[in-house]
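Shown below is the structure under consideration.
A single protein chain has been omitted; all remaining protein chains appear in their positions.
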Amino acid sequence: MRLLLLNGNTSQAMTDRLALAARGIARPDTEIIPVTGRFGAEVIASRAAYAIAGHAVLDAFAAYGQDKIDAVVLACFGDPGLAALKDVAGIPCFGMAEAGCRAAAAQVRRFSIVTGGAAWGPMLTEYAASLGLAEQLASVRVLEADGGQIGARPEAAREAIYQAAVKAITEDGAELIVLGGAGMVGQIEPLAARISVPVIDGLTPAIRMAEAAAGSRQSAWRGPIATSNLSAELSALIGQPSTSS
Amino acid sequence: MRLLLLNGNTSQAMTDRLALAARGIARPDTEIIPVTGRFGAEVIASRAAYAIAGHAVLDAFAAYGQDKIDAVVLACFGDPGLAALKDVAGIPCFGMAEAGCRAAAAQVRRFSIVTGGAAWGPMLTEYAASLGLAEQLASVRVLEADGGQIGARPEAAREAIYQAAVKAITEDGAELIVLGGAGMVGQIEPLAARISVPVIDGLTPAIRMAEAAAGSRQSAWRGPIATSNLSAELSALIGQPSTSS
Amino acid sequence: MRLLLLNGNTSQAMTDRLALAARGIARPDTEIIPVTGRFGAEVIASRAAYAIAGHAVLDAFAAYGQDKIDAVVLACFGDPGLAALKDVAGIPCFGMAEAGCRAAAAQVRRFSIVTGGAAWGPMLTEYAASLGLAEQLASVRVLEADGGQIGARPEAAREAIYQAAVKAITEDGAELIVLGGAGMVGQIEPLAARISVPVIDGLTPAIRMAEAAAGSRQSAWRGPIATSNLSAELSALIGQPSTSS
Amino acid sequence: MRLLLLNGNTSQAMTDRLALAARGIARPDTEIIPVTGRFGAEVIASRAAYAIAGHAVLDAFAAYGQDKIDAVVLACFGDPGLAALKDVAGIPCFGMAEAGCRAAAAQVRRFSIVTGGAAWGPMLTEYAASLGLAEQLASVRVLEADGGQIGARPEAAREAIYQAAVKAITEDGAELIVLGGAGMVGQIEPLAARISVPVIDGLTPAIRMAEAAAGSRQSAWRGPIATSNLSAELSALIGQPSTSS
Amino acid sequence: MRLLLLNGNTSQAMTDRLALAARGIARPDTEIIPVTGRFGAEVIASRAAYAIAGHAVLDAFAAYGQDKIDAVVLACFGDPGLAALKDVAGIPCFGMAEAGCRAAAAQVRRFSIVTGGAAWGPMLTEYAASLGLAEQLASVRVLEADGGQIGARPEAAREAIYQAAVKAITEDGAELIVLGGAGMVGQIEPLAARISVPVIDGLTPAIRMAEAAAGSRQSAWRGPIATSNLSAELSALIGQPSTSS
Partner (left out) sequence: MRLLLLNGNTSQAMTDRLALAARGIARPDTEIIPVTGRFGAEVIASRAAYAIAGHAVLDAFAAYGQDKIDAVVLACFGDPGLAALKDVAGIPCFGMAEAGCRAAAAQVRRFSIVTGGAAWGPMLTEYAASLGLAEQLASVRVLEADGGQIGARPEAAREAIYQAAVKAITEDGAELIVLGGAGMVGQIEPLAARISVPVIDGLTPAIRMAEAAAGSRQSAWRGPIATSNLSAELSALIGQPSTSS
């Protein structure tokens, strides 16, 4: 199967790290096609950057994701644009944050997210609530360093991640830690070795769900919508006659 | 006061209709500054178009809305990008759908929305729920014609609007009708003359709230975020040092 | 338009302060008709006084509010009797607390109420939840002085209001302060000058909503109910045949 | 023990029927002291009448309920003024609707209320939701005849009650029927003989709870509140220094 | 009437204490038939023991509870197997925890549970939420000693119970204390003498509700289900043709 790994940030370095990790997770017969957002924030760290990424994700899917792709993993923890992407793509789409949170909720009663960037605290709390997981989310613990900084200098962030996880466990009652964001690739094993509860990321469950769902067609909402000043690919995607439903 | 009237659709005709209506609603000392989205759908009619408009709204605010503006009314029923706009603007921002629904909820126990475009049914139902109004929203009744078509040929839509309102009242228990969307400008009076419950739009309460709030500064979340391929104005807006908090 | 400003407390001094403030807020063509409850607590400061005010509000409306009135503002923060008033009045009715909370919720994500009188803490928390605003209400901060005392000696209360607002912002995460109660008239400007977030009261949004809604008729539930020992006006009001629905 | 049976309606005939029924339910050592509201609707059948009854209930308690009373049963299905009564009484108070709904919820998964008076449909639905029972309330089925008419001519109402109960069972999934209101006294046995699910009223569980709770003192919120034009007893009750808390 | 008092724990001593207490609570004409679980934990103190007790409760009902029994009280605070028991029994069944919590919720706005055994903290919090009482449960305060230890040495536990109740009142806002568990029999009076709010257990309201409901038949879900390795009585009970609906 061909799996589009769609990074809603514009950082190519982050996409490269994600692709490397994804290839280690995916089945041998899964081809990972990494794609980077063509505009927006290098690292999403505010609600404004998040809203822009919703557009960038659709644009990147329109540009790269329509031909012979079996499923999409939106590899940007927080899942900007995911609802719209699911609506228009016609193939299964999974978000790294949604998949991570749902997998965590299936494994334990209460879990915490540890991630980078202060703005993500309320944003992820609201997002988990919108998924029906308000009761199961013990806390979101944010590091000062954002995802880009953590990914670029992982050793420097390790101790802060550990301290945040320990607080989530002892103060918030977390029974599992979800490491949020592309920058956390490579942090699972060192952290898991030091703490007493399971540690997961969102990439693994998203890829597993995508592999399981690949091949099924989903109804897509597309209509003859007039647009202007979008990329040609996106304009074509959202303005074309619907394939179904 | 100077009030930015921000249309997240790209239709200039719709902006013109909105501006005309807004000037009839606003206080004499309120200057209406109408702005149209610079890219995206002419009339938002899908989740994808809605997500793109979230970006377009920020872009238009960045381009036109920063200098000597006292408040913003996001004049696109459904309020794309509103949470991000509130976060970054530094001045009070109100959405036409949010203001209309909250005003309706303050006036009666249960209200319905009548609007154009099939995709808006579930989208507005979810949006009202996110505002805490799930119990008070009796129904969303959608016309086949979208907001652009209604606005362009209002007489043709009048009977369909009436029929939808009657169903909302008699079948769904609505005690008030909110007419949703820029296309509905001019439909309130004819409809109110024919039905037994109050009829409101979202523009009036949004402008009233904006006039009341104008002048207060709100904290804005802005940080040194690296971006690429955004308009220069938007890049400057979301990447600049925060003015507060 | 003629706007009934209905104070559910029995304090004439409070009504006078409210009427003065209302005339400063209302449009030039809005006539403010102030009315005071004819029985009950001088200043509502307990659940019992609140329940009694529900009757007093209906009684005052029946006595003064039926002739050529276009809308009602219930000017008693907490809105005693509002649901019943909306049901029976036949014209639009808005409560100061409901309007203030809904306007706050439209402007920011999380707001706090600062008001006087210890009993109002749980009462307003429950009331906001009944409006669907539990998630958006950051806190209710109550002063020891009640609304009557604050209104009578505003300078004495100023520092306590400021301290409560600061705690709401820094400890509870409030992004806006709603000053609750007639006693707070005149406290907005001094407070707004000292803190970093918007400060509103409930009177302004209630009047704005009432002005916008004035003229629409709402269905009223009235029936041939036998009553005894009520004021003649109230007995007539609730026992008369319904005008509609 | 001495149990105050407080009818918030002003109908003496209804109080008499309630007292008769209560004496048949109560333990031999329980003395029933029946009290009738001194003002308001003969039979509560609208939101306005309900709000007035909130005052009348407090007034009647103040007049009759303070001396050597061990507990109160508010014998008016819908429980007007109950929250305020609990707050101020200093002794345990139970409402017929609350006790009936909570007992029903303890016995089966889903129950329906059958009662008289059209206005009670939405009022009781909202009330059950405020008790946390929205999921368990299958429906409220209202008869056209109100509680007073049912009580005065019980045989005439019997078939309508039966039909409503059957619809609640077969269409709404009710596993138990709560007969709501003083008018329903005497209807349980005939109905129970004809249908397949349990039938209860609210009076029995309210009296049982009151008998169990009698003797415990509850904290009361009373303060030095200035009042006017209330009955002397009520004025004294709500204005006196608190006995505790 | 004949009331089956079903202890889901396997401790005969606990059953004896419960039966003694129940006979003091019940009406003279109520015959208490005490039954003890035939397998499982002596004192339920974990989720696993709780799940096993769900089976043991059904087994004990099948063995002892079908002949001439009018109602069941499940006398194990936490109510293991109650939903299944209600479904299959054909007669009214009440749980000690459910009845206690619902009675508490009818008496005051917010209550706390004080019980023994650390695992019960989250278990009872979740259980109260499933009953719709999340808002009214102020807290669950657990003692280190479990229910068996408290019952065996009541004087030793008294001070710890008192301290927990005081914290529930002063720190959590409890207006009433529910003593949870068979081990608490005998603790109500000493505790009530020392604190300012009402103290109840679950046994009294459960017996009262059972006495009121006795005699009504409830629909039971039974079908021709093939089973193996259950007690003969249980196998017969759940595999027999349904008596109704």
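Think of it as A, B, C, D and E in the order they're written, each chain with its own count starting at 1.
Heads up, the rule we're going with is that contacts are C-beta pairs under 8 Å (C-beta built on N, C-alpha and C of every residue); 3 or more make two chains touch, one makes a residue touch a chain.
In this text, all values refer to a predicted model and were calculated from it rather than measured experimentally.
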item: Shown chains touched by the chain that is not drawn here; value: A, E
item: Which of E:Ala13, E:Ala83, E:Ala152 or E:Ile195 contacts the chain that the document leaves out; value: E:Ala83
item: Of E:Leu20, E:Ala51 or E:Ala156, the one touching the omitted chain in the full complex; value: E:Ala51
item: Absent-chain contact - pick from A:Pro92, A:Gly183 or A:Gly223; value: A:Pro92
item: Touch residues of chain A, complete complex, unshown partner; value: 83, 86, 92, 94-95, 98-99, 102-103, 105-109, 131-136, 175-176, 192, 196-200, 204-205, 208-209, 211-213, 216-219, 244-245
item: For chain E, the residues touching the chain missing from this view; value: 10, 38-43, 45-52, 54-58, 81, 83-85, 87-88, 119, 130, 221-223, 225-230, 234, 237-238
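As a working rule, only the chains that are shown with their structure count from here on.
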item: Partner chains shared by chain B and chain C (touch criterion as defined above); value: none
item: Rotation angle (°) superposing Cα atoms of chain D on chain E, nearest 5; value: 180
item: Fraction-based call for chain D against chain C, same above half, different below; value: same
item: Distance between the centres, which are taken as Cα means, of chain C and chain A, whole angstrom; value: 46
item: Separation of mean Cα positions, chain D and chain A [Å, integer]; value: 54
item: Sequence positions of chain D contacting 2 or more other chains; value: 83
item: Pairwise touch network: line, ring, star, complete, or other; value: line
item: Touching pairs - complete list by chain label; value: A-B, B-C, C-D, D-E
